[in-house]
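For this depiction, one protein chain was excluded, whereas all remaining protein chains were kept in their positions.
Right after this comes subunit A.
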Amino acid sequence: MRRKSLLERIRLFGRAAIDVLAVLGRSWLFLLHALIGRGGIGGSFQLLVKQLYSVGVLSLAIIVVSGIFIGMVLSLQGFNILSSYGSEQAVGQMIALTLLRELGPVVTALLFAGRAGSALTAEIGNMKSTEQLSSLEMIGVDPLKYIVAPRLWAGFISLPLLAMIFSVVGIWGGSWVAVDWLGVYEGSFWSNMQNSVSFTDDVLNGVIKSVVFAFVVTWIAVFQGYDCEPTSEGISRATTKTVVYASLAVLGLDFILTALMFGDF
């Protein structure tokens, strides 16, 4: 293979940088057109309800099952470590803080990207490849308002609610293992949790995190579908990108948000 000259490498790097900037620019315009202006969410409440069902309700099963198991595993691990210090009564506090601050928002967002995000990308990509989006445009209906906006809003609304449900069932699963199986005193389990969990510092910060993740994951998912190459290979690539980009964005943003919310600089 021919070796690339330094000038050629600089040119390729510059081209790649311009492409990235172009995608960023397109994604912002896409978001603004979808959410702002005439024919927004007000006129499409039924579409929103339909998407809330497909994006939110249909994700419930995976969220609930994962939440229960993660809570149960946390309980087992927590009990194992804390009992060696004679502090097994604090396992409730540990489970609640871990779920509300970190695992609830982060794992829900990752699962959401895999279940609902990939489905959104594939659905919109398929509409593009079968000319349904073009068809809407020519009927005089803006696909950004009719197809994209309800899905964006459904994601923004669903993910924080799913994260709350995840934390609640996780705590319930943890209490089942700790109290009913391992014999931690029920009063200590719940009262330690109640005393140590702050609504503003823990619950609210967790909700803020999940709102940010909801925004980013849903935006990435619908944009990848809308911007994909309208072929089977293009849709497959876009779906993969959604899961990879959304997961990395969630983990990166989680670090930044945690540093801002809980960091003591």
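The rule is short, and it goes like this: a residue touches a chain if its C-beta (ideal position, glycine included) is under 8 Å from a C-beta of that chain, and two chains touch if they have at least 3 such contacts; residues count from 1.
Throughout what follows, contacts and distances are computed from a predicted model.
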Quiz item: Which listed name, "histidine kinase", "Cytochrome c oxidase subunit 1", "ABC-2 type transporter transmembrane domain-containing protein" or "Intermembrane phospholipid transport system ATP-binding protein MlaF", is the one UniProt assigns to the chain that has been left out?
Solution: "Intermembrane phospholipid transport system ATP-binding protein MlaF"
Quiz prompt | Touch with the omitted chain, as defined above, among A:134, A:198 or A:231 | solution = A:134
Self-check item: Interface with the undisplayed chain - residues on subunit A
Solution: 33, 37-39, 130-132, 134-135, 137-142, 146
